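All protein chains but one are shown in place.
Chains: A, B and C, in written order; residue numbering restarts at 1 for each.
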Amino acid sequence: MKGVNLDQQNGYSEDNYTEKAKSNIKKYINGKCDIHFIPGGTQTNLIAITAFLRPHEACIAAKTGHIVDHETGALTPTLIKPILDYHHFEHMVKPKLVYISNSTEIGTVYTKNELKNLYEFCQNNNLYLYIDGARLGNAILASDVNLQDMYNYSDAFFIGGTKNGALLGEALIIKNLDIKDEIRYIIKQRGALIAKGRIMGIQFNELFKNNLYFELASHANKMANILTTELKKLGCKFLVDSPTNQIFPIIDNKIIENLLKEFDFYVWEKFDENSSVIRLVTSWATPVKEVYNFIEEYKNNIKKR
Amino acid sequence: MKGVNLDQQNGYSEDNYTEKAKSNIKKYINGKCDIHFIPGGTQTNLIAITAFLRPHEACIAAKTGHIVDHETGALTPTLIKPILDYHHFEHMVKPKLVYISNSTEIGTVYTKNELKNLYEFCQNNNLYLYIDGARLGNAILASDVNLQDMYNYSDAFFIGGTKNGALLGEALIIKNLDIKDEIRYIIKQRGALIAKGRIMGIQFNELFKNNLYFELASHANKMANILTTELKKLGCKFLVDSPTNQIFPIIDNKIIENLLKEFDFYVWEKFDENSSVIRLVTSWATPVKEVYNFIEEYKNNIKKR
Amino acid sequence: MKGVNLDQQNGYSEDNYTEKAKSNIKKYINGKCDIHFIPGGTQTNLIAITAFLRPHEACIAAKTGHIVDHETGALTPTLIKPILDYHHFEHMVKPKLVYISNSTEIGTVYTKNELKNLYEFCQNNNLYLYIDGARLGNAILASDVNLQDMYNYSDAFFIGGTKNGALLGEALIIKNLDIKDEIRYIIKQRGALIAKGRIMGIQFNELFKNNLYFELASHANKMANILTTELKKLGCKFLVDSPTNQIFPIIDNKIIENLLKEFDFYVWEKFDENSSVIRLVTSWATPVKEVYNFIEEYKNNIKKR
Partner (left out) sequence: MKGVNLDQQNGYSEDNYTEKAKSNIKKYINGKCDIHFIPGGTQTNLIAITAFLRPHEACIAAKTGHIVDHETGALTPTLIKPILDYHHFEHMVKPKLVYISNSTEIGTVYTKNELKNLYEFCQNNNLYLYIDGARLGNAILASDVNLQDMYNYSDAFFIGGTKNGALLGEALIIKNLDIKDEIRYIIKQRGALIAKGRIMGIQFNELFKNNLYFELASHANKMANILTTELKKLGCKFLVDSPTNQIFPIIDNKIIENLLKEFDFYVWEKFDENSSVIRLVTSWATPVKEVYNFIEEYKNNIKKR
C-alpha cells in the first residue's frame, strides 16, 4: 500500500514496536494481562494507585526503617493485620491496597512462598496487592520468583526498565480486571501517554527478545555479590543480608570520607558514633575492575588505622 | 580523575548534556530564566498550571470552536475582560492564568503586538500568561515573534520538542519568580523527574546548537504552504488562513473518502451537507513528493466530478 | 437503664432524631435507599459527585445560558447524545454522570415523562443520573413528579432543606448500590460528618412528619405565582415561564433602579439596551403583603414613564 502519513506521528503506544515488546513480555507469562509502557517509576506507581484507589482509600506500605528489624524487609500478613483491625470505620481512611517493592528498598527479596501468602491474605481481606518492580530483574535472579509468580500473586506489578538498561520506561502489567478499562484514561490524564510511545516499545522489545533483561540484572547482582563477599572477608558488617544489587555495608566514618573522594555513593544512615551505613548500588554497566578498585581502596584504608 | 559512579546513574536532569542544552537555548533569550525538560506536552501543561494556580483558581483558555469566528483564533483582552468581570467573588472560581497556544489549535499565530498587548493586560489584571508552545517553531517562522518576545511577553512558556524532531521532551521556560523555587517539587511529584534526564538534554542540545530546531519547523511550514497554495489554485476553500504546518481545507465528502484510501488525516468537522473540514499536518519529515502526490490525487478527484 | 454518657455527644448522625427523620422521608418512597444528612447543598453535590466519579470521569451538566433557548431549561437525551459521541476515547475525559437540578436554575421543572426518558437514556449509556434538589419542594408542587418518581428515575438525589425552611441541611437519597458502602467515608473525608448530626435530624423530622416540607414550598410557589400573574397583567414580559418560586421578569432599567431602593433582588442579565432580566425568589417566609407592595411599586413606576 502506498499510503502516507502526512502527520508522521505514530499514535500513543499503538505502534508495532510496542506491540512486539508486549508479545515478548507475554512469553514469560501464562495468563491474560494488559501491558502499558510508562516513562518513569514514580509515574507508574501514581497511575496504578490512582486506578486502584478511591479518594478515601489508602495504601499500606512498608516503612523502611521499620522493616529492617521486622521480617528482614518484607511486608507480611502479620504486620498488615493490626493495621486493618485499627482502620475499621469511616473516621479513618480505608486500607485497600498493599504496596510492596521487590527487591525491597534495602535490597532484600520476597520468596515465592512469601508472595503467595501475602497475595492470599490480600484476597481474603479485600485488598489489592501491587508490586513495585523498579529492580525486579535483580529480585528474580536472586530468588525463586519468576515473572509468572509475579503475575500469579499480584493484581498488578511493573517491570522496571530505567534501572536495568533502558533509557526510560517501565512496563506495567495488569491482571486485575477492575482497572483494565480505565487505565488508559488515567495514563493520559497524568500526562504519561507519550506521543512517540515507540521510544519505550523499542527498548522493551530488545530487553525481552532474548533474555537481555535478565542478563543485565545478573551482571549487576554479581558485581554486588563480589563486593559483599570481599568486604565480609575484610571484617566488614552489613545492615542487612542483601542478595541483589543494593548492599548496605557499615563502615567507619573516616574511611567513608576517604572512599567518597574516589567513589560516588550515599551515606544511608548513622550506625553509631564512629560508623555509618552506606548504600552501594551496582548496575548492568558496572565494570568488574571498578568493583575491585573499591575493595582495594577499602583494604588500604583499614590497614592504615 | 579516576572516580567512578557505582550507581552509573546521572541524576535527574543534572547532567552535562542537559546543562549544554540549557545554554544553547539561553543564547536566544536575553534575561534570567529557569529551564526544565519534561517528557510530554500534557505533562508540561499540568506542571506549569499546578505551579501557578491554587485549588480555587482557574485558567482562561480559548475554546477552539469559538475562536475561529472571533479574532481568528487568538485569545485577546476583549475576549477575556467579560470573563473577569463575571467571576468577581468567592461563589465562583477565581481566574488567575491565561493559557494560549502559539501556534493555535487551528494553525494561526500571534503577532508580536498581540502578545505584548495580551501580556500587559494580564499584568494589569493580576493574571499569569502561560503559552503552550507544542508547535512554537512553526509559529516563530510564520510570524514576527521570536524566542525573546516569547520570554518578554509571558510568565512561562514551553518549546515543543516532540512535534518538531525530538523523540520526546519539551523545554519549559520560566521567567516569573513566583514558581521558580517550587517547580522541581511539582515536576517530581507529577512523576516527570526522569532518572535519565539526559535523554532529553541530548536532543535539545542538538536542536538548539545550530538552529536545527528552526530548520525542521521551516520545512514543515513550507510543505503546508505548498499544499495551501496549490489547493487554492484548484478552487479549494479553507476554514481559516493558517501560515503554519496545520491547515484546514474544506473538501467534498466523496473526495475525502477517496483521499483517505491513500492518505492518513483527520476529518476536523462537518462544514455543510456535502463537505467537511479536514486537518492536514506536515512535519520536518514530510517528503515534498508526498505533498505533490496529495495535490495530484485531489486534482484527479475534482476532475472526475 | 441508668447508663450515662460521660461524653454527652451523640454520634455522627446515628442519633434517634436522625433515625426518625429518615423514617419520615421513607414513607414517601417505596423501595430501598440510604439517606444521609449533609450541612449544605454545595457539599452534598461535591460528596455525591466524588462518590460516583473516578478522577478521569466527568459530569454532563446544563449551562444555564444555553438551556434557556433549548428545551426550556431541561437537559434531554437530544442534548447529551452528541457530547457522548464526541468524548469517545482516552484523550478526553469520560462522561459518566448527568447532573440536573429540579427545579432548574431558571425555575422550570421536569415532567415525570422527561425524567423517565432521561433516566432510561442514562441507564442505556452507562451514565449515572444525579439530581440536585435544592429547590425540590417547589418543583414537586409545580409538576406531576413526586418523591417516588425522583427515586424511580435517578441514581441519587437530594431534598433541599436550607432553601425550604431548615436552618441548614440537605437529605441525600441514594438508590444506586455502587456508592452505598463508600459514602460515609467520603462524607467524613469532606468534613461533613457533623458531630452533632441531630441538628439536621431534628429539622428534617419536623419537615416530613406531617407534610410541612410541602406546605412551605407551596406558599413560596404561590407568592411567585401572584407576582407572575400580576406583572403580566401590567404588560411585563418574562425570560422564561417558571411555575416555581424563582421568576425572571424583564424590566426597564430605570424602574429596576427605583425598585432596588425598596426591595432586595439580583439583576440576572442584560436583556437589551433599556431593560434587564431580574430574578425574584420567594420563600416559605415571604409575606403576601410584601408581594403586593412590590406589584404596587412596579405599577407606580410604569405610570410615571
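Odds and ends about this structure:
Just so it is clear, a residue touches a chain if its C-beta (ideal position, glycine included) is under 8 Å from a C-beta of that chain, and two chains touch if they have at least 3 such contacts.
This one's a predicted model, so the numbers in the text were calculated from it and none came from an experiment.
Although it is not drawn here, the omitted chain touches the following shown chains in the complete assembly: B, C. Among the residues B:187, B:278 or B:291, only B:187 touches the chain that is left out of the figure.
By the touch rule set out above, chain C reaches the unshown chain at residues 2-9, 39-46, 162-163, 167-168, 188, 190-196, 199, 261-265, 280-287, 290-291, 293-294. Mapped onto chain B, contacts with the missing chain fall at residues 50, 54-57, 90-91, 93-94, 182, 184-189, 193.
The rule is short, and it goes like this: only the chains that are shown with their structure count from here on.
Path length between chain B and chain C in the chain contact graph, taken as the least number of steps between touching chains: 2. At the centre of the protein atoms shown, by the Cα-centroid criterion, sits B. If you average the CA atoms of chain B and of chain C, the two centres end up 42 Å from each other.
Each chain gets one centre point, the mean of its Cα atoms, and the points for chain A and chain B are 36 Å apart.
Of all residues in chain C, none touches two or more other chains.
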